[in-house]
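With one protein chain held back, the other chains of the complex are shown just where they sit.
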């Protein structure tokens, strides 16, 4: 999946998505967001499979 | 003349769908056989809340001395009813205004699917017309479910409609069923002086709520003199005498209750009969119209929303379904720029407006455990809350449930003063996928009832200040 962010290094993700990613050892920069405005949300982490 | 969208039924599902359709550029009509606004505005949410407010004012007068006020008062039953009707009428007229403002044609009459893209409407004058539309949205709502042992006769065995407009106040009433509608009427009539007995089939009242909520409501209802029988079933009602004699099967055996009237409040049945579903081959499932997540039925061009489809039978659900349905149609016709997000039925708040009020969203403690979550639970009693003391309403609690592992907010269950105004915070926070942390870092104003949500979270995480 393409790196997702604002282009300024800031990743837009819900607090729960961040927590899930860090606990599960997923690099959130690699997750594509499907929430509003491309926000990374829980389901994106749940559905993420490392390339 | 052909419409883009025709909506059958003008409840909070239908009229909201019609407005959104018109906003998005669809030529729209709405068909209604009775009163604009449906059950919600005419016979549901709004008139009951007007009645409940009268009851609350009367309660305050009865307890005025606690506030340093010397007062006496009597409830004028017919004036209370009249006020409620006035509020309902005002809201229904409001819908009429909104239809006009949004250039939606209102067709009064009984509608029925006739053929693909056609609804036959039988007007009050007996005349029939065919209304054509590319998209037909069924929003026919629901009605009181009837038990075989409890046939509504409108006089002694009544449904919610009659309960809202009784010609005089009964001295005693049996309420069968203790969902939101049952306990709201039970509270209302008891507050006004009717002797109320609630009979519930399950082993606790408000059985869809968290168990602790049921317990707390029971405690409060008993204190105010409402009789409650659980694990109890009305097997027959004898209406031959002056009032009614109801046979009730309980664990301890059969008892006979006497009262002026019985209110049947045992749930909602969807209006799926006589609207042409069979003729067009529209599928139903368990008595409701089967739809996908954008409210399409199996027949192209036919959609359904609100109480006639699965999902919580609530006004705010019906309205949101209407909006999603229409936006999805608009998206497919390139009149809207994105597919709307499907409704998350797990994040729908439920409210009950008796006193103490109940508001909840998400999983109960039992559901969370059954789903395999390891949970953190925090419960804050409102007896420790400053605002509750200042308001003289100390009953109840806020109970929050979090996933212990990731901090996800799984559910919240509140009972007490004003909690129905506090639940939206939790819905939004869950929608934004908060963890407990961000809520604790959001400043809740003091002194409010809402700050007790924060207190409950602190309890869950061992950081409680005020307990």
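Annotations
A and B are the chain letters, set down in written order, and residue numbers restart from 1 in every chain.
In this section, a contact is a pair of C-beta atoms (placed from the backbone, for glycine too) under 8 Å apart; a residue touches a chain by one contact, two chains touch by 3 or more.
Every value quoted in this text rests on a predicted model; they were computed, and no experiment measured them.
Per the touch definition above, the residue from B:238, B:273 or B:463 contacting the chain not shown is B:463.
Within the complete assembly, B:46 is the residue of B:8, B:29 or B:46 that touches the hidden chain. Residues touching the missing chain, restricted to chain A, are 14-15, 36-37 (touch as defined at the top).
Residues touching the missing chain, restricted to chain B, are 12, 16, 19-20, 23, 40-41, 45-47, 49-50, 52-54, 57-58, 60-61, 64-83, 87, 90-91, 94, 98, 314-317, 319-320, 323, 341, 343, 347-351, 359, 384, 386-387, 389-392, 418, 420-425, 427-432, 434, 438-439, 441-451, 453, 462-463, 465-466 (touch as defined at the top).
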